[in-house]
Every structure is written in C-alpha cells, then in structure tokens.
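Note that one protein chain is taken out, while the other chains of the complex remain in position.
Letters A and B mark the chains as written, and numbering starts fresh at 1 in each.
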Amino acid sequence: MQNWMKRAVRGASLLPVAVMAGALAFAQEEAPSASAVSAYVDSSYLFLIGGLIVMFMAAGFLCLEAGLVRSKNASMQSLKNVALFSVAGLMFWLVGYNMAYPGTTILNGLFGVPDFIWAGEESLDTGYAAHSDWFFQMVFVATAASIVSGTVAERVKLWPFLIFVAVLTAFIYPIVASWEWGGGYLDTVWGFSDFAGSTLVHSTGGWAALVGAIIIGPRAGKYFGEKVNPMPGSNIPLAALGTFILWFGWFGFNGASQLAAGTFDDINAVAKIFANTNMAAVGGVLAAMILTAVLYKGKVDPTMAFNGAIGGLVSITAEPLAPSMGASVAIGAIGGVLVVLTVPLLDKLKIDDVVGAIPAHLVCGIWGTMIVAATGDATFIGQLVGVVLTGVFVCAASAVVWLALKFTLGVRVSEEHEQLGLDRADTGVEAYPEFAS
Amino acid sequence: MQNWMKRAVRGASLLPVAVMAGALAFAQEEAPSASAVSAYVDSSYLFLIGGLIVMFMAAGFLCLEAGLVRSKNASMQSLKNVALFSVAGLMFWLVGYNMAYPGTTILNGLFGVPDFIWAGEESLDTGYAAHSDWFFQMVFVATAASIVSGTVAERVKLWPFLIFVAVLTAFIYPIVASWEWGGGYLDTVWGFSDFAGSTLVHSTGGWAALVGAIIIGPRAGKYFGEKVNPMPGSNIPLAALGTFILWFGWFGFNGASQLAAGTFDDINAVAKIFANTNMAAVGGVLAAMILTAVLYKGKVDPTMAFNGAIGGLVSITAEPLAPSMGASVAIGAIGGVLVVLTVPLLDKLKIDDVVGAIPAHLVCGIWGTMIVAATGDATFIGQLVGVVLTGVFVCAASAVVWLALKFTLGVRVSEEHEQLGLDRADTGVEAYPEFAS
Partner (left out) sequence: MQNWMKRAVRGASLLPVAVMAGALAFAQEEAPSASAVSAYVDSSYLFLIGGLIVMFMAAGFLCLEAGLVRSKNASMQSLKNVALFSVAGLMFWLVGYNMAYPGTTILNGLFGVPDFIWAGEESLDTGYAAHSDWFFQMVFVATAASIVSGTVAERVKLWPFLIFVAVLTAFIYPIVASWEWGGGYLDTVWGFSDFAGSTLVHSTGGWAALVGAIIIGPRAGKYFGEKVNPMPGSNIPLAALGTFILWFGWFGFNGASQLAAGTFDDINAVAKIFANTNMAAVGGVLAAMILTAVLYKGKVDPTMAFNGAIGGLVSITAEPLAPSMGASVAIGAIGGVLVVLTVPLLDKLKIDDVVGAIPAHLVCGIWGTMIVAATGDATFIGQLVGVVLTGVFVCAASAVVWLALKFTLGVRVSEEHEQLGLDRADTGVEAYPEFAS
C-alpha cells in the first residue's frame, strides 16, 4: 500500500491532512531544513530522470507500431505517434493534470472539477518540484494514448484519432487516475493497489483501444467469413528495437514510481523493482516463445516474443516490489501465455488489433492487477472493483467519444484511401518510396 | 542572466575575479568543506548524465538524416554521422575547448589564443570535474556539426566534409562560444543571453550549413528552371525515430544547461525547463501539422511535423526557463510555422537543404534568440548584435573554408558518382542492397 499512498498524497486537497502536516512542520521550523531540501531535490531529480526514461517509450511505441503496420501506412503511423505525444502533452497541461489531482470534486469525490490550464507553483512543502511531477505524470498519459494508436492503425482518420487522444488525455485517463493516485474513490474506499499502472495506464489504454477497434471495424480484407487474412508487419527489426526501447523505458516506469530513492528502504525498493521488472519481461518472452513453438509446429513468431515481453512487463506493473524474483518470472510468464492465447481469440471475434496491444496491455493489465491480491497488500474484491470500474467507465466514455466522432467527422478513412494506403492518400509521403512493391 | 553568468565563470582567465574568489575561499578554510565536495559531485554528475543524453542526439541526427536521404546515399550518410562525431571529439580535445575557454586573448578578448591539446586538471575550486565539463561541451560541438551534415548530404565529398567539420569544431564554433560562455565580448559588452545555444549552437551550425549548400550547389536534378523536383526520403519511420531521439536528447541539452541541480532553486529551474522544452516541441509539431493541412489540401507531411518538433525545440533553447508553459507552446508553434514557410522559400532560392536543417536550426535559432528580449533578461539590441555577429562571423569563416576546399580537394563528388549514389561509388557498401529498385 506504501506506494499508492505516496502518490495519493499529491491530491493535496483531497487529503487535507497532508496540508496540515506541512503547515505544522513549517510552524516548528521557520527555515527549511537541509534534509528537507535534499529530499526535495532527490525526489524531483528522480521524477525528471525517471520521466525522461519513460518519455523515451514514445520512441518505442513508434518503432513497434511503424514496424508492425504494412509499409503503405508506416509513414502515417510514424506521424500519429509524434502527434499523439504532442496532443497528450498539450491536453495534460490544459486540463488533465488538474483533473487527476483536482481542487474541487463532485459526487463524493468521484469526479474532479478542474481548473483549466495548469500552472505549477514550486513549494518545499510538496516535497518535489511541481514541474518535475507534471512531467513525470505526463509521460504516463502519453503511454496510454500510444496503446490506442497501435490497435486502430491503418484505417483510423488522423484528426479524429487525435481528437480522441485529446479527450483521453484530458479527461478519461485523468479521471481514472484521480480515483487512485489523486487520493480518490478506489484508493480510500476499496484499498485498490496499482503501483505503476497496470490498470490505470495500461488497461485504460487497452479498453479505449478495444472500443475503438470495435466501433471503427477491422481493416478491409482482414476477415473473410471465418478466414483470417494475415497482414504481416513491414519491418520486424524496427519492431524488435521498439520492444527493447519499451523494456528500457519500463525501468523508469516502474522504478521511478517508487517516487523516492534517497533512503535505505527506498533505494532497496527501486533496486528490487528493477530486478523484478526485468524478470517479468524474461518470463513473458520465454513463455511466449515456448508456447508458440508448441502451438505452431516449432516455429517461433518473433512478434509474439515481443508482445510477450510487453505482456510480462504490464503484468508486473501493478506490483513490482512485493514478489520475489521467481514469482516475477511466473507472473510475467503467465502474461506471455495470455498474449499468445488472446491474439487468435481477438481474430475469432473479428476485432482487428493491428499490433496486439489489447492482449499485451488490457488482458495482461487485468491479470497483473488481480494477482496483487496474492502478492501485495490488496484484496481480491478491491482489485476487482478497480478493474471493473475502470473498464466500465473507460469503455463507456470511449464509446461516447468514438461514436460522436463517427457520426460527425467520421473515424474511418475511405475505402479508396485505405486501399491506396494512408501514406499516399493522407500524408503524401511514402514511408519507403524506393522499396515497396 | 543567471545561466550564462555561470557558463561564463568557466572562462576563468577572462574573469580573474573568479580565480580570486576561489583563492579567498581556500584561505578561509584549508580543508575542503563537505558541502563544497557535495556540490562538486552533483555538478559533475549532472554534466555527465546530461552530456550522455545529449551525446545520444548523435544517434538522432543519424536516424533523421539517413531516413531523409535517398537510399543510394544512406550508407554514406550513416558513415558521415559516425565520422563527424569522431572528428568533433578529436578536434575539441586538440583545440576547441581551449579556444572556447582561452587562457590568452587578442583584439580585446574577441579571439582566444588556445593552448593546443587540452589536459584537464581536476580542482575543487572549479566546482566540477574538468573532464565532465569537457564531455558536456563536446557533445554540444558535435550537435553543431551534425546540423551541417544533413543540409549538404547526397553530394558533398566525404573527406573535405570532415575537414570542414574539423575546422568548425576546432575554431568556428569555439570562437562563437567564447564570446558568450567563455565570458567574452557578447556576454560582457552586450548582455547577450542564449541559455543553451539557439544561436551559439543551432544558428552556428545552420549558417555553416547554409554557406555550404550555396557553395556546393544543389543536388543534380533538384531544380529545373522554376520547377522543384521532389527527392523523397527513403525511410520515414527512421526519420521519426530520429525526431524522438532528438526530443529526448533536448531535455539534456536544455535541462543540464542549468549547470546545477542541487538546490531548491536549481532543481525547480531544471524541472521547469523540462516542461517548457516539451511544450515548445508540442507547439512546433501541432502548428506545423495544422499549417501543412491548410496549405496542402488536408495532407499532413510527416517530415514537416518532425522538423516542426525540432524547430520548436530550437526556438525555446535560448530561454527555456523564464517563459510560462503557455508561452513556450506559442514560441514553439511560431518555430513550427517558420519551418513550414521557410522550406519552400529555400527551394525558391534554389538552396538545396536535404533534411530541412536550415529552417529548423538557423531560422528558429534566430527566432528563439530574439524572443528572449521579451521573455528573458536581455535587450532586443543585445540579442540582435549576438545574432548578427554570429551570422557574419560564421558565414565568413565557413565561406573561406568551403571555398578553400572547393579549389583544392573539391567539395563535390563527380556527376557520375552522384548519379550512381555515394554508397556504391565511395563506400562500396549499399545501405539496403536487397531492397532498392
């Protein structure tokens, strides 16, 4: 429970006790103590370095997604990744941050009433530089948005997609985050535990992607009756690079979510989180490889191994500290198995997830969150409530937005554009003008 | 003014007061105080980590440039990027660092007289490990050189190009840097303000690139009368990855240029710089996207979005601390607009800039420097003097070097080699031997 309590402290207005404690401390000593400054510097530094490492995951998603789409859409997919990171930053500044850590709430704290346009003020009381926290939270928001872009690739319209990202990063994700990290409903009422965001970040992105995939529909030609037409990715080494960049970034994602590293206990925690995060990815890769070898006559699909790594990483994200390294391998391995089993299941349901983001982020996000009831300081029912409430809310909100877009601007490119490829049709710049057949 | 004063202190011989202060401090306390050591460690650590993040921008330029040239020159462009980073490191050790922070100067401090071969000596007085500062400064030099390589790609000869890089990194850039960060003319006389180098790094590279593009001439077949023949980049996802790597690196570029992070004020500054740096890139991307959509019938050119990000980042580099986040968005957005408007302008002038480095680094570098008169602690006239003096000097010096190379070794490959592609002609190794048509 240690971690989300710390994250919760940020929602200062929801926890007036924190403000009081700060005031008390100030009354006792007028000049800030050296150790308070030192802790402030250390925490801010951790948020900046950790945030920078997580920021680089945007490059990882770019590589993974550009590598797994067909070459006729790779230029557009690159553009979407750069654009969504921009939209996420803009909206999280305009609305999102204040929505996640709101000053005023309604419905018993269920929804915040944000002040628009965030303006951080630096104060020693908070324990960290305001802008360092904004930056750290912002890169998590962008991650949720990146998950969506992979699933709905190759047929979603550029601007409607970016409008969806704007709503996701301004409202949908921040509201979910407020329930836990903002010190809200899930935290105070249900003791929900989600260390770095298996549910809050990854499932949120995954549910939004799932609803998008259903409303937008599959790519033309993907499904003929019961037959699934494979549409292989155009650049597997690029996808592999993306996998390693994400793996690299996850050490910042989970490690810096300890939120402090300056004490014996905190640095030990960060170190164990690093080791466990790695072991979960290891488990995910190897389980996915072995299972595909068994299922597909000895052939090992690299994209399953890559998604196995991601699935393992998502699985450990809800509780990367408490499990042993061996348990982390197992948690990640089950994540890898879930990825391999869910990918064909989605195809059976004719839900077209271009990069396999729903198995890796949504399914493993649920798995990783539920297992905290066994490994961490949480109850089965508390975790279930968090998973279900997030799912219901994100699905409902996403459906409203996707449908509103569908019946106004449209969410899907024309058949002609889809056939031609989004690169030529909508960007005028082919990804690989000299190579493609 | 805070920042360049700190950078200026390094030019110790130009500011004898700093040496005196150090001596005084030493007289007062014979044993170094724990806090002096601690500050020394922190600053050195910041230079090393910040420098490492900036060093990775070399990989960003590589990806951007290799992705934006045609495939027949991508192997050569990769080689040039690795080679220029090497030449920059060598020359900055042999000459450049001592040129930027010279022991002896002539012409009233306008030019330094360097000791050749830098040999750092570590002293607690300086406040940071000498080698950490050398490393941090060196990666900035390399950035300036990388800017040039993109503009003159696909037709400049390898060795003459590397000789130009040698002169740029040994003399041209260090002289410009000495005027400001070496505590020289622009700093002391004009109060010129350029936090992390919109002018000193980016415009310097941009002017050198512009002069090179004019003297070397456009690629064969690029311009027919008034007609511009598009020569699309061969690997757009790679260019997108380069953009994200540069974006990542910029947090080190601007953030670590605060030069200290160990106090309440310094870490707050670094945190705000991170947020502002990101917002400027956001503004650059979104403005470039919207403007291209308006100008080009709804089509959004990804390469404009990428250069919009870079243009936004360059624009905020001269003063990433003082503006609000909203002002940073606006500064970056104007940078993005400048990129979109300047690219066709250069084509109209038949100046062939392969990757769009002149719009992003030179034009936005000027814009970013001038706006400091409004946002920071600087005057319009002081900023203008800095911009103009840098422009005149770098153009003159670059012209001398490019012309000397043109009339001796030649700067341009033969028509035959250009037609064949530099990869086959000059490296013997094709970038994509199995793909290219």
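Just so it is clear, contacts are C-beta pairs under 8 Å (C-beta built on N, C-alpha and C of every residue); 3 or more make two chains touch, one makes a residue touch a chain.
Predicted, not measured: the structure shown is a model, and the values here were computed from it.
Participant: Among A:Ser33, A:Thr104, A:Asn229 or A:Thr263, choose the residue that contacts the chain missing from this document, as touch is defined above.
Facilitator: A:Thr263
Participant: Tell me which residue among A:Met279, A:Val394 or A:Val411 touches the hidden chain in the full complex.
Facilitator: Going through A:Met279, A:Val394 or A:Val411 one by one, A:Met279 is the residue touching the chain not shown.
Participant: Extract the touching residues of chain B with respect to the undisplayed chain.
Facilitator: Residues in contact with the chain left out: 32, 37, 40-41, 44-45, 47-49, 51-52, 55-56, 58-59, 62-63, 66-67, 74-79, 81-83, 85-87, 89-90, 93, 117-120, 122, 124, 129-132, 134-135, 138, 158, 235, 238, 423, 426-435.
Participant: Could you please point out the chain A residues that touch the chain left off the display?
Facilitator: Looking at chain A, the ones touching the missing chain are residues 49, 53, 70-71, 232-237, 239-241, 243-245, 247-248, 251, 255, 261-264, 267-268, 270-272, 274-275, 278-279, 281-282, 285-286, 289, 296, 298-303, 305-306, 309, 324-326, 329, 432, 435-437.
Keep in mind that, in the parts below, only the chains that are shown with their structure count from here on.
Participant: At what distance in angstrom does the C-alpha mean of chain B lie from that of chain A?
Facilitator: Computed value for the inter-centroid distance: 33 Å.
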